[in-house]
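In this view, the complex is presented without one of its protein chains, the others remaining in place.
Read from first to last, the chains carry the letters A and B; within each, the first residue is number 1.
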Amino acid sequence: MTAAEHAIAAPVSRAVVAHAIAPRSSGRPWTFYALCTVFVFYVLALYGPMICIYILSFQDVRGGLVFPMKGLSLHWFVDLFTQVRTGDVKGAFERSVKLAAIVTVATVIFSFLAGLAFRRSFPGDGIVFYLMIGSLVAPGLVLSIGVGLLLHFIGIEGSWYTSAVGAQLSWTLPFGVLVMFAVMSRFDRAWEEAAYDLGASRWQAMRLIVIPILAPGLVAVALFGFTLSYDEFARTLQTAGSLNTLPLEIWTMTLNVTSPSLYALGTVTTIISFAIIAICLGTIATIQKRRASRAPTG
Amino acid sequence: MDLGPGHIELAGVVKSFDGFINAVDGVNLKIPDGAYCCLLGPSGCGKTTILRMIAGHEDPTTGEILIGGENVVGLPPVARRTAMMFQSYALFPHLTVRDNIAFALRVRGLSKAARYRTADAMMEKVRLTDFADRLPAQLSGGQQQRVALARAAITEPRVLLLDEPLSALDEHLRVQMRQELRAMQRDLGITFIHVTHTQLEAIALADLVVVMDKGKIRQAGPARDIYDSPNDRYVAEFLGGQNVLSGQVRTVNGHHAEVAALAGSGIRVPLTPGIHVDAGDPIAIAVRRDDVELVRPGKAPAADTVALAGKVTGVEYQGYFVKVLLDAGGSADFVAYVSERKFFSDPVGIGEAVLVTWPIEVARLLR
Partner (left out) sequence: MAARDRVFGLVYVSPLMLVLAPFFVAPILVVLGASFFQSDGFGGIIATPTLQNYIDIFTSKLTADLYTETVKFTVLTWLFSLIIGFWVAYFLVFHVRNPLLAIGLFLLCTVPFWTSNIIRMISWIPLLGKEGLINMTLIRLGFVKQPLEFLLFSSFAVVVAYVHQLTIFMIVPIFNSMARIDKRVVEAALDAGASRLDIMRMIILPLSKNGIALGSIFVVSIVMGDFFVIKVMSGGGSASVVGALYEDVGVLQYPSAAASAVVLTIVVTLLVALILRSVDIRRELAQ
């Protein structure tokens, strides 16, 4: 027998067998439990601190910024919205939500169009791509300062509904376009071609076929657009003008924190974020579930 | 002369995607109105490109495409009155079966009531009425195909183009759906152009089989002509069912040529009208696998037959016939189809020597 035949015929050593991952039906290797532990710790560390804040925001009037809880009350929530010294929280809230709404709509539309554009190559597509990546990794404060200076030179006053929109879009659009890339790559061109074949005009194909099929992806882009704008801080800092958005308010409070009303603010703003997330993810899940394949019946 | 609305003619059609290689290289073809035509060939031979050019999803680099006598190059798909059935069916995943089928009517502005009426009639025809409110993902492969067919046919096209419609189905379903396609075509009475790489499918379905290779048409004609009388080596080998032997012409005498094969005595082959050979020319001959008879060495072969020495290299039972693989006539892939009963009355085993024989008149010279 040749060396190769010897090697094949020799029984596989126990060590090799033992090291292979256990077959599907039987139990899990030890690494599963180790990694599971790591994962659980990660999730705990991820949510733990936030949960502490939520609990602490119900701190009693006499309580301080840290544990233990001296009692439960809604005092700090009330304090947040009524006391003048904590800044214009209500106003900042409204501005942030409105701004996020504007940015979301713009992000969805612009990202969708850009995603369509990138399906085929066009002159300068490489430049646009790298500019987008550049906008993503550029330090937010630098861009913020740049826009501020630009406005100063031109002589325009920045404000939360003009310059801040653009500054925030420079952050949300790259995310939106990247999500569109992922979504478009799963979009079968045959659907579009079939629509044209059956007599649809370009606009009809877009309205009746492309957009509805891409709907979950568009909702995902909207999710990114809203949450990224709602929490955006660095780029908005120098471009929001004289009136603050919510993150800017939070920042001011952070530097001057003296009471759990900051935690109350954290809780409230996170509830808003969770609500938006739940709506978006729920929508996507519902659409996908309806279209998911079930066992064929023949 | 009225050609009929679904008469198709391709004249000098060339398509190049990158400016270097021609995916379709000068194709001339006439497809009669109402015919079932199969474009047959391996992947990359250009058959799908031709289909898409007829549909209007691609434009030829040069050449003309006429449907019903008018040149359609430059017209969008909807203006050509053709409809296409895509390989993946491309059913709209977010629409029900009924909405999928009614889509073409919707984009033409028909009211919901009107288009549902027509769609329901179409669903009756393809026996999908029970599935009207299902989404494509909830259908089986065969059902999806029928939806795709109905969706394309509802526009009353004059030509229906099918891009490998049966490839996604498993074997059993494929054979079943074949008959449905054929029945549908007869019912609608329009031209069908069906692209496939499966030989048996093409010859089962088509009135006109077009064999293609590397962008060119090798042979076009009725299925039986192509199967029985292939023009050249490529068609003979692609269609299957033929053994192709290479050799050199030794002598030519009026009706027959004598060809020296690599092993054994000279083979006499009837001359094919239209193919001119001289002594010394390299030539290929084709013999149908089911025309080959195996004879034990020592037994005298029948008169007027060619006999070559051969060795059995493999035996495959195929139900109603047995496929015997042999080393004979200089070819290691020589195949004989022996009827099952005949084989088992005197079976041969691997390694045995046999005489491979066939009647002289059944062999064909190839270009």
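As a working rule, a contact is a pair of C-beta atoms (placed from the backbone, for glycine too) under 8 Å apart; a residue touches a chain by one contact, two chains touch by 3 or more.
The structure displayed is predicted, hence computed values, not measured ones.
With respect to the full assembly, the chain omitted from this view is in touch with A. When you scan A:Asp60, A:Asp79 or A:Asp231 for touch with the missing chain, the hit is A:Asp231. On the side of chain A, touch with the chain left out of the figure occurs at residues 12, 16, 19-21, 28-29, 31-32, 35-36, 38-39, 42-43, 45-50, 52-53, 56, 65-68, 109-111, 113-114, 116-126, 128-129, 131-147, 149-150, 153, 166-167, 169-170, 173, 177-178, 181-182, 185, 223, 227, 230-231, 233-234, 238, 246-247, 250-251, 254-255, 257, 262, 265-266, 269-270, 273-274, 276-277, 281.
Just so it is clear, only the chains that are shown with their structure count from here on.
Partner chain B is touched in their complex by these residues of chain A: 188, 190-191, 193-201, 204, 208-209, 212-213, 215, 290-294, 296-298. Residues of chain B that touch chain A in their complex: 55-57, 76-78, 83-84, 86-88, 90, 92-94, 103-104, 106-108, 135, 137-141, 143, 151-152, 155.
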